[in-house]
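Following: one structure in C-alpha cells, then a few remarks.
Only a single protein chain was left out; the remaining protein chains are all shown in position.
Take a look at subunit A:
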Amino acid sequence: KGIYDEALSSFFRNVDTRSGGDGPDIYKGKICSLKARALLIDMEEGVVNEILQGPLRDVFDSKQLITDVSGSGNNWAVGHKLYGSQYRENIVEKLRKAAEHCDCLQCFFIIHSMGGGTGSGLGTFVLNLLEDEFPEVYRFVTSVYPSGEDDVITSPYNTVLAMKELNEHADCVLPIENESLFDIVNKIHQMINSGKLGSTVKQNSLVTSSAGSAKTVQEKPFDAMNNIVANLLLNLTSSARFEGSLNMDLNEISMNLVPFPRLHYLVSSLTPLYTLADVNVPSRRLDQMFSDAFSREHQLIQADPKHSLYLACALLVRGNVQVSDLRRNIERLKPSLHFVSWNQEGWKTGLCSVPPVGHSHSLLSLANNTCVKPTFIELKDRFMKLYKKKAHLHHYLHVDGMEQSCFSEAISSLSDLIEEYNELDATKGGPRTDPSRLKIAV
C-alpha cells in the first residue's frame, strides 16, 4: 500500500476501519483505508447504489450518504423546498462531521446539474446551508447546464431558479455543458481511431482511461464525459496539493478572477486533451497547448472567449513548464484577446511541478469572460417560452413555500446578470480614456 501524504489528505481521510471509521484519522504513514471527504446526496437510490457496488465502493461508507426513494421529479421546488426542509438537519450534521475531520478546511466543491430537480434544487439548498454554517469557507460550484435539446421539459425553470441561488451564494461557478463534453469525447475518440497519433497515444492517460476503447465510449459515454470534469477539479486543486515554483491556492482563484461579486462564472478549458506522454516535449508542442486553451473547441461550455471580452484569465500549469514558457505564451496570445480596459494585464498564473499521471504537462485555463452571456440569454429565452404560457407552473406552485414570486425574482436575477455583462461588452473596442490621477500640490 502507498503512503498517506499531504497531497492525498486534501480529498481523503486515512482511517482505521476496525474502529468503525469514527476513530481519529491517521495522519502519517501507510494508507490504511481511504475515505473520501465527500457527501453523496440523491433523492433516489439507483446512482448511489451503483457507486457503492463499483470499484470505488470502499472510499464511501453509509455515513456519507443521504438518499431517498422517490426522486424530485425534475422539479426544482421539490428538491429545494420540500427535501430541503426535510433533510436539513441530516445534511448539516453530516457536513459538520466531515468538516470536523479536516484540519484546515479550504473549500467546498458542489458538483451538480442545473436541469433536474435534486441537483439543481437540493444542490442549491446545500449551497445556502454551507454559507450559513461555514461563512468563511469558499464555495466552488461545478454546474452542468442542460443543452438546448434537453429531454427534461422543465429544465429551463429549474436552471433559472438555481441560477439565482448561484448568483447570490457561490464564490465561483464553473459552468459545464454536456454538449461540449460530448464533442470533446468524440474528438478524442476520433483522434485515437484515426491513427493520426499512431501508437503513441497513451491509452491509460487520465483523460482517455475510461474511454480507452471505442466500445466503452459507446456504452458509457457519461464516464468519459465525467472524467473531463473530474480532471478539471484535479487540475484546479493541483497547486494546493503539490509543490511548485508558483503556488496557487483555491482562495487565489476568486481573489484574482472575480472583480465584482456576481460576475463569478468562470469558463474553463483543459489542454492537452489527447496527450502523448512523451517525456521531452519540444517547445512548439508546449506552445500549442497554450493556443488550444483559447480555442472554441476546448472550452467546457459552448462559448468563444477569443471573440468576447476578458475580465480576467488564469492559467494553471502543471509539469515541466517554467516561468519563461508562461511569459512567452502570454506575450504571444495577448494581441489576439480583448481585455476590459481596467484590466489589460489581467493574467493570473500558477506553476505546479507535478504533472497529471501519464502526462508530461497540462494546462487549465479559467476565464472570466463575457462569452458566458449567450448561454444565459438562450436559457432566459427558453424560460420565457414556458413561463409566458404558464406551462407546468402548477407543479411548482403546489410545493410548500414555493410562490410565483420565486419565478419572477429568479428571472430578474438572471436578467440583471446578463445586463451586467452587456454593460461590460459595451466598453469593448471603445476609446480608452484613463481616469485622471490624483494631483499633488508641489
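As a convention for this text, a residue touches a chain if its C-beta (ideal position, glycine included) is under 8 Å from a C-beta of that chain, and two chains touch if they have at least 3 such contacts; residues count from 1.
The criterion applied here is as follows: contacts and distances are computed from a predicted model.
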Should one name the undisplayed chain from "RING-type E3 ubiquitin transferase", "Ras-related protein Rab-31", "Cytosolic Fe-S cluster assembly factor NUBP1 homolog" or "Tubulin delta chain" using UniProt, the answer is "Tubulin delta chain"
The listed residue (A:E149, A:E345 or A:D400) that touches the chain absent from the view is A:E345
From A:N14, A:S72, A:S238 or A:N256, the answer for touching the chain not displayed is A:N256
Contact residues on subunit A toward the hidden chain run 6, 103-104, 106, 243, 245-247, 249, 251-252, 254-261, 312, 322-327, 330, 334, 341-349, 351, 434-435, 437-440, 442
